[in-house]
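I have a structure I would like to understand better, so I am pasting it below and will then ask my questions one at a time.
One protein chain omitted, others in place.
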Amino acid sequence: MAQNSRYHAESYVAHPVVTTADMRLLFHRASGETHLLADPLPDMLILLGEQPDTIQGLTTRLCARLGVAQDEEAHAVVGHRLDELEAAGLVWRD
Amino acid sequence: MRDALPLVRALTDPASVDHIMPDDWTALLSIARAERLIGSLAVRLKERDLPVSVMEALEAARVQAAFDHVQARWEVELTRRLLAPLGIRPILLKGSAFVVAGLAAGEGRMVGDLDILLPADQLNKAEAALLVGGYEWAKDDPYTQAYYRRWMHELPPLIHAERGTMIDVHHTILPLTARPTPDAPALVADAVDIAPGLATLSPADMIVHAACHLIADGDMAGGLRNLWDIDRLVRDFSRQANFWPMLAERSGVHQMREPVARTLRLTHQLYETPVDHAVAGHTRASDALFVRRLLSRDGWGRQTNRATRLAFYIRSHWMRMPPLMLARHLWIKARS
Amino acid sequence: MAERDETEQTEVASGADEAGNLHTSRRNLLRLTALGGAAIATVRPNAGLAQAAVSALKCQIPIPDSANAGKWVKNDGTLVKSGTANSYAPPSNPLKGEDVKNSLKYGTTYSGYSSQQTNAYNNYIKKLTVGKQGYTCYASVMTPR
């Protein structure tokens, strides 16, 4: 997870999404694949869809959105979750 | 239904299906599926007034074609994401090129594996990136690996471990053992950008490659589909200025004059494609053999004319490699 | 379709204490402990399923056949009372046709079993005759295509 590269994502509303009690079902039109997302991934996709960002920038915006303090641990978790989203093809780096 | 001619007629002249008997519809659908042209037939018959069950069968083919196109575009995008950071711009070939470039030849077309062409000096870098990116060799036994690298126009096929999709990385468009030697650097030089980090061959080279793939590199299996590609491409591109002189010139550059001429005669005869007869040349007696091979399908969708097919099978191997090597190749394959 | 608001956000709590434990649950989202589970699952087309719809295409060979359930297998493939000296317990599930073909053709051992057990099982399979359970599967995977 390169620290300074910027991550991109399509705008979140471009995806048909169905909310269930525990997860969100997201249909990714570009790949034709369906993903089941647990929090905080939907929030991360919403933020990146609004504006590409580095891990650091995204961590700051995500902590603000969830109303939690930002720390090194949050940064590491966001980095790891970005790897998962990248492997699924939902985010990419320029 | 004796052969695949009714399918050729339905594609060429959709009105020809207006008074087909129910039983002939059943045979036509089986032949179209066997020749992998059901999607193209669905596009051509979209406006016709058809029996309900035929409409539903063609609608199913449209759903499949739409899914194929999403898969094809996504494979191209994932490959672009792997190669772009290395400054490699893949030149898309065949089905993926038609679909991503939005050509008529792509409409309703089933797209199989992803084929890309790269300059020879970028092959190793691309191969390393693909292997790191989750691809594995489809066949990694030493004979196959050595054979491809030494004699073939492409790397051994790679399959993505997770997605199960296959990619063929070419450095030219004919096996090195074949007699004609297409000008690979010229193919790369004339390639056309279609999107950031993606290209296709030039219009003329695209047709030369399609003719090469149909006539000079195979046993004509799936020939009706490849010929339909050529019909669509020629009708699309021949509207451009000096298309025919450019095609004649590129056929010469790639030592493909005869296969291109043959292909133009065949598509003119079967799909009534308007062609420049100076480039297509005079009808040959042997053209009828190619037509017979192309139409070798019965009303049940089964292949027919076993002898003709065997002749083309032997011809395809003989073209790809000199006799001595052919014997050794078949001997090793028989034992493995 | 279930309702879907435009800009989804992790639900904002209304009550005070509810806000308390909701805050901790959101805090936990960004704890390293959360990384124990993947937060995404992707639906992969189930390629094998078309196969399962016509499962006979991937046939299997039970050892021993149900009539001799419980018997063990000697080196030469004959069946004996369970526990007999130098004989082996049968495999816990039927062997897959593909695995049998590879074992007989290339000498691969069945995963989870020793080469002696594999040898005993293969000798049993080679003795199968028409009408015995597993014969058709054995015959079909061995016919050259």
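Going in written order, the chains are labelled A, B and C, and every chain counts its residues from 1.
Basically, a residue touches a chain if its C-beta (ideal position, glycine included) is under 8 Å from a C-beta of that chain, and two chains touch if they have at least 3 such contacts.
In the analysis below, contacts and distances are computed from a predicted model.
**Student:** The chain that is not shown, which UniProt protein name from "Monovalent cation/H+ antiporter subunit D family protein", "NADH-quinone oxidoreductase subunit K", "HprK-related kinase A" or "cytochrome-c oxidase" does it carry?
**Tutor:** Spelling it out: the chain absent from the display is recorded in UniProt as "HprK-related kinase A".
**Student:** What are the shown chains that the omitted chain is in contact with?
**Tutor:** Touched by the chain not displayed, across the whole complex: A, B, C.
**Student:** If you put the missing chain back, which residues of chain B would it touch?
**Tutor:** 22-23, 25-26, 29-30, 33-34, 51-54, 56-57, 59-61, 63-64, 66-67, 70, 300-302
**Student:** With the missing chain put back, which residues of chain A would touch it? List them for me.
**Tutor:** 16, 18, 20-23, 25, 27, 29, 32-34, 36
**Student:** What chain C residues would touch the chain not displayed?
**Tutor:** Against the missing chain, chain C presents residues 1-2, 41, 43, 45-46, 49-59, 97, 130-137, 139-141, 143, 145.
Definition applied: only the chains that are shown with their structure count from here on.
**Student:** For chain A and chain C, let me know how many angstrom lie between their CA-based centres, rounded off.
**Tutor:** So the centre of chain A lies 34 Å away from the centre of chain C.
**Student:** Residues of chain C touching 2+ other chains?
**Tutor:** Expected reply: 44.
**Student:** So which stretches of chain A touch two or more other chains?
**Tutor:** Chain A, residues with two or more chain partners: not present.
**Student:** Would you tell me which residues of chain B are touching chain A in their complex?
**Tutor:** 67, 70-71, 73-74, 77-78, 81
**Student:** Considering the complex alone, what residue numbers of chain A touch chain B?
**Tutor:** These residues of chain A touch chain B: 29-32, 89, 92.
**Student:** In the complex of these two chains, what residues of chain A are touching chain C?
**Tutor:** That would be residues 12-13, 17-20, 24, 33-43, 46, 62-63, 65-68, 73-74, 76-78, 80-81, 84-85, 88, 90 of chain A.
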